[in-house]
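The following block contains the structure, expressed as structure tokens.
The complex appears here without one of its protein chains, the remainder shown in place.
Chain nomenclature is as follows: A, B and C, assigned in order of appearance, with residue numbering initiated at 1 for each chain independently.
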Amino acid sequence: MGVASTVSTGSKPVKEVSTVVIRFAGDSGDGMQLTGTQFTNESALAGNDIATFPDFPAEIRAPAGTLAGVSGFQLNFSSERIFTPGDQPDVLVVMNPAALAVNLEDLVDGGSLIVDTDAFTKSNLRKAGYDGDPLEDTSLNQRVRVFPIPVTKLTQQALADLNLPNKTVVRCKNFFALGLCSWLYHRPIDSTLDWIRQKFGKSEALVEANTRAFQTGWNYGETTEIFASSYQVRAAEIEPGTYTNMTGNKALAFGLMAAAAKADTQLFYGSYPITPASDILHELSDHKNFGVTTFQAEDEIAAVGAALGASFAGSVGVTGTSGPGVSLKGETLGLAVMVELPLVCVNIQRGGPSTGLPTKTEQSDLLQALYGRHGECPMAVIAASSPTDCFDAAFEAVRVAVKYMTPVMLLSDGYLANGSKPWNIPNYADLPEIPAKYWTNDVGFHPYLRDEDTLSRPWVVPGTPGLEHRIGGLEKDYDSGNISYLPTNHEKMTRVRAAKISGIADELDAPEIAGADSGDALIVGWGSTYGSIAAATTQLLDEGKKVGHLHLRWLNPLPNGLDEIFARYRHIIVPELNFGQLVRVLRDRYLVDAVPVSQVRGQPFKVQQLAARISTILEGSK
Amino acid sequence: MGVASTVSTGSKPVKEVSTVVIRFAGDSGDGMQLTGTQFTNESALAGNDIATFPDFPAEIRAPAGTLAGVSGFQLNFSSERIFTPGDQPDVLVVMNPAALAVNLEDLVDGGSLIVDTDAFTKSNLRKAGYDGDPLEDTSLNQRVRVFPIPVTKLTQQALADLNLPNKTVVRCKNFFALGLCSWLYHRPIDSTLDWIRQKFGKSEALVEANTRAFQTGWNYGETTEIFASSYQVRAAEIEPGTYTNMTGNKALAFGLMAAAAKADTQLFYGSYPITPASDILHELSDHKNFGVTTFQAEDEIAAVGAALGASFAGSVGVTGTSGPGVSLKGETLGLAVMVELPLVCVNIQRGGPSTGLPTKTEQSDLLQALYGRHGECPMAVIAASSPTDCFDAAFEAVRVAVKYMTPVMLLSDGYLANGSKPWNIPNYADLPEIPAKYWTNDVGFHPYLRDEDTLSRPWVVPGTPGLEHRIGGLEKDYDSGNISYLPTNHEKMTRVRAAKISGIADELDAPEIAGADSGDALIVGWGSTYGSIAAATTQLLDEGKKVGHLHLRWLNPLPNGLDEIFARYRHIIVPELNFGQLVRVLRDRYLVDAVPVSQVRGQPFKVQQLAARISTILEGSK
Amino acid sequence: MSQSAEAVKLTRKDFVSDQDVRWCPGCGDYAILAQVQKVMPELGIPREKIVFVSGIGCSSRFPYYMNTYGFHTIHGRAPAIAAGLKMARPDLSVWIVTGDGDGLSIGGNHLIHALRRNLDVNILLFNNEIYGLTKGQYSPTSRMGQVTKSSPQGVIDAPFDAAALALGAGATFVSRTVDVAQKHLQNVLHRAAAHRGTSFVEILQNCPIFNDGAFNDVTEGDGAVQHQLMLEHGQPMVFGPEEARKAIVMGPSMRPEVVAADSVDPAQILVHDETNDAISFFLCSLRWRGVTGGPGAFPVPMGVLRGVDEPVYDDLVVKEAEDLVSKRGAGDFDKLFASGDTWVVN
Partner (left out) sequence: MSQSAEAVKLTRKDFVSDQDVRWCPGCGDYAILAQVQKVMPELGIPREKIVFVSGIGCSSRFPYYMNTYGFHTIHGRAPAIAAGLKMARPDLSVWIVTGDGDGLSIGGNHLIHALRRNLDVNILLFNNEIYGLTKGQYSPTSRMGQVTKSSPQGVIDAPFDAAALALGAGATFVSRTVDVAQKHLQNVLHRAAAHRGTSFVEILQNCPIFNDGAFNDVTEGDGAVQHQLMLEHGQPMVFGPEEARKAIVMGPSMRPEVVAADSVDPAQILVHDETNDAISFFLCSLRWRGVTGGPGAFPVPMGVLRGVDEPVYDDLVVKEAEDLVSKRGAGDFDKLFASGDTWVVN
């Protein structure tokens, strides 16, 4: 392809690096999410392992140039295996002063700061709360390497002859930045040029404009003195396969769809929009040719109610929300426990309590998932550990819900929901079948007749002749399914409901441990902290500490054998993005002196900090 | 008084007994609740210690004579201190076959069974599910002493000359039974005769009819051969004072009212009817001349919302409900935690999960109270331990809510709500003041300015000039109260919200221990199990076991010093009417191998069974 | 609900379940149950295709007594749960049974949204102007001044008019009948069943225990004759005893009046038209019940106040899926999984 060939012979020295963390930041209007996504695709095609995290502003459209309006996208790409989008960017690209103000402190010392100097106008500086021009601040230049570039002007010059409206021209400047970074890291660029053609296909002028802005950026790197060298990040050792970049919410939606199909039934998704869960509704609502029905209910209570009604009708009923929604669904989830129908409740956790920090991530709804309903109301709880694991966790949640005729709470969070990882695309045919049988046998039938192994009751769908029956929220007789107020029956039913859930443990895989399988400390995690803990563990192992990492997938029931495992370590350390919730469960259940490592900042753990805090505990100075 | 004098000289031998448990049972239409209540009053006037428990049918008005329609009232009266209404009746009065069928198994071996034989008609026997006449069953007469009496006929004869409609006459038969039992236990009867005069005052005929039925019953005992002797239960040693018989819900309502008044503000009670909490609404709604406002909302969410709005306005906002309602209030309770306003949420627990056993008692909402909201959402939780303690617990809940500007969950249950105990009526003047100051000082004011001791924020009521401000569910800046998305601020605010609640522990009384203050076992309880545990403890102590009883009033925070106390006992045993909820909290917090004694039958513990199960644990055969 | 093609021979008995009925003696619910059990077999719908969904309340015990599929859910949520059931299985005949507390108080939101969406379900609201199951608190339809357990000094909340609320929410079928009016109740049930879309049926029901005779003066004997306006599509709005028929006419500046039928030119008498919104709204503007109880200035509109054909929600759900299939073909997971940018690692 033209461009590629004209520029493919680099004239500058090339340095090898293994891992780079880059962050693009600018105004919401500057198209940073798009720039980041394209650079991610290029890096994927370069064969790197990658992990991304977008950081949207809390406001819909904060006034242009303000701090509140800053949008960012971080990518970690490497020739090694990586677990997180990275603690701190090595390279920070900022398109305006506000973006600098918000992101500068994160940039590593000695890191590279690429700046569109044209955006550093008086008014923009004021909006960003700067008195003077921060770029002239010498301390800045001492701490990091600044690359001041008149991105806007250069773009305008390059596009001058296309005589497009200036507004349109300026909009292309993010492609200048993308081109420049693509040069800097030897990215394969064809995918981006193709993408531009598709995206702007309707207007040749726009295709040309964006392509040129991209090339200009590329050439700028190649030709000007300002960059002494470029960098090479070799392909990583990655399991062969066809990959695509997957966000957690999209993976979760796909997992639900696939599971319902493998269970040979329909998927019913009842939901009420809420950040950061809404994208699951958006995704599913566009796949109704897959036997998917979506229902945007009037509120969360109706959403879970409709899902339960659909389960009664024979569909896989799923409801998705975030913490505030779960706080409303409690009563209906209790009904689901009582009538024993398959239901999945997805909670994309966010910063709480109450409205809290709606756009930030947190893991503080675990105890609610376990105990957040009145009565003895056991709930199966599973948590996804990475964006792509959201697919598997969702699939598993549906499998268990259907097999045990029970509601299952599926926990994810804002970090997984919007973050992405490369997904090794499975063949649908290779996914396991989920044997879901509707009950039609009327001999000795009653609605609470139980399967001896699973203790689950039969799934009888209305329309089945001869099996007409009534279910409901009042206690039912163990032997007939009729209403019963008998004291002993109530205790028996309460026990059997509990036994059914704890019984799931018998089919769970033995917990896997990464790192040392005995020694100083076992680091126990769940959910989205997987990446940070895995990375921290690797680092601690490198430092010679005998630590293992056990990541729980099922929070209720817990897998068998944890007690033996815990006994093999001197410390049990539980990092969580809350004030210590799983740690309570472990201490209660195993009487083990597990200690929390807590963070409640609406952000994932930074690997360095986590490793440091674990070390402190190991050094016994709690 | 005429009657009294004519009958006051008993001619039969009198036996001394210390404690009697009597149960009146009949059809809903037979007025058993009324009979029980009157007999209770007589026993109170006799100076006995008393405890009662009514047992209503689940149905409003089940068809007459059916098992579902049986209504019962149990009274324990004694010359000693008693803690419960008693495990099993020594005397069972049944007005029809259904009442016999439902209650017979509870009657102690060798107990007395007083029966209205006239009600044992073919059709009544069928409705009760009897083929033959159970009274002719010899095994019955071997197990208990049967007193078959034609109550209806005797009543009819006695009232014959009044020529009232037969329906009316038959309605009087419960007074025959009451008269008979009053004779049997030497009850002072004036109060009952007065009561009849007041109640039926409008109709001389009815006064005469019921009085005569009562006398006839009394004389029947005195004159017929069937009762060889009568019984004397001497007055108990009871703290001097003026007493009245108090149900838990009424006491709770009074406690809320008194506390609001002592806080020199108004009480706002927002509620939606639900068994067994509705009586609180009924009680409060008739006291609007006490500065009480009641609001029957459209649902539980509106009820707690309105209460929170009233708190914002400067009233003490209270919302009352049962488990299903709490499962709906979660989100609003989270808002209350976030905006830090004084609010009390009353949960009269009942059998769960879901609709469960609505008219039965249970303690299974503790974990929900502690953890039933999304986010790190600390809730102060207090539990009442007896019907009369509902007054003190409610008063204390309001005091803490106002002092710490926090929601407080007040736990009671169906057993306390409907049960009654004699209440030593306090002087209102002697009740402590609750210092609740509205904040008016505008220097350096912001809505989250904190008191250094309590960490509570100022209570500023709208209408205060110069202090206009906005509160809400989004995270707020520690130093200004404005919205803040800052990571570190969120962690700081989350910590301070937690610290405020745990800080309450510093003002709590050191936990009291009844019985051995070290040794074999500490029996730890909370809420309505107080009576059963106290009685079981006394019994175990009598058996020479070194057991102590510690009953927790505050479940969050827990009082200081529990760890030292636990260390003094070999076993920590936690009886609960659930599957072990407090026990989880204790094991987690203190890493102590506390063991549960669970019962989930919609009924309180029977003292004998509880004592036996504790002994089994002591004998180490877990 | 539409009737299924192949008629099935069933009798009233086929719809009686084995559970013994647990309402108070004399409760209006018995009469309603009897009529429903009578009408069901006449619909020609196989029993297994009928589902009764209820919330919580005396009225909501209903499903246990019907020998069909049934779901006794939680307080106020029946319309939401029924929505999922119906969307997942549009072939089922879904009947929602609710009360004035269950449906209008805690369940008000689900009710109005069900009516707005026009799902093909039937809603039977048993209005006894009281909370029965919880033993006698006032409800959103209780009268002002009514003394109940929770209003010892009398209710101060203005009541809803169930039909007006339903109409305001966009209900396509709004009707009213009475527990004691056997034939009328049957007819309305048939009409509701025949209507495609959400059928709202308010049934005035007597609670002899906690609100006895609440409706007597408009439903019993002479009261019924004097105060009930039997709506018939295309028929003039006349009512009252034969010897003294009254009629409703529109007076000057659009103020409706009740006049002696023979005192006006018949052309002046308003004619009912279920399909004319102006008429349906007009009927809901009439005060037929005193705010504090008793008859109002106008008669009780009985029967079908509104009956119009609008798009049916479950039809649209099915259609959307079908259209998408014909547009994109039945879902292919392998295509879907690979629909984003992909790259191959070997």
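Here is the rule we use: contacts are C-beta pairs under 8 Å (C-beta built on N, C-alpha and C of every residue); 3 or more make two chains touch, one makes a residue touch a chain.
Just so it is clear, the model here is predicted, and its values are computed rather than measured.
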item	value
Per the touch definition above, residue among B:Leu162, B:Val207, B:Leu449 or B:Ile471 touching the missing chain	B:Ile471
Hidden partner chain, touching residue among C:Ile112, C:Ile130 or C:Ala261	C:Ile112
Hidden-chain contact residue, picked from the options B:Gly132, B:Pro240, B:Gly444 or B:Gly620	B:Pro240
Residue in contact with the excluded chain [from B:Gly110, B:Pro432, B:Pro462 or B:Gly561]	B:Pro462
Contacting the left-out chain in the complete assembly, out of B:Ala307, B:Leu370, B:Ile572 or B:Ala611	B:Ala307
Subunit C residues touching the omitted chain (full complex)	105-106, 108-109, 112-113, 116-118, 140, 144, 153, 156-161, 164-170, 250, 253-256, 270-271, 273, 276-282, 284-285, 287, 310-311, 313, 316-317, 320, 323-324
For subunit B, residues in touch with the removed chain	41, 44-45, 47, 191, 238-246, 254, 257-258, 261, 266, 268, 270, 287-293, 295, 297-299, 301-303, 305-315, 317, 331-332, 335, 339, 425-428, 461-474, 482-483
Subunit A, residues in touch with the chain not shown (by the definition above)	59-64, 68, 272-275, 278, 281-282, 285-286, 288, 294, 296, 298-300, 324, 354-355
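Quick note on the criterion: only the chains that are shown with their structure count from here on.
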item	value
Chain centre separation in whole Å, for subunit C relative to subunit B (CA means)	40
Separation of subunit A from subunit B, taking each centre as the mean of its C-alpha atoms, in whole Å	48
Subunit C: positions in contact with at least two other chains	56, 74
Subunit A, residues touching no fewer than two other chains	301, 331, 335, 339, 472-474
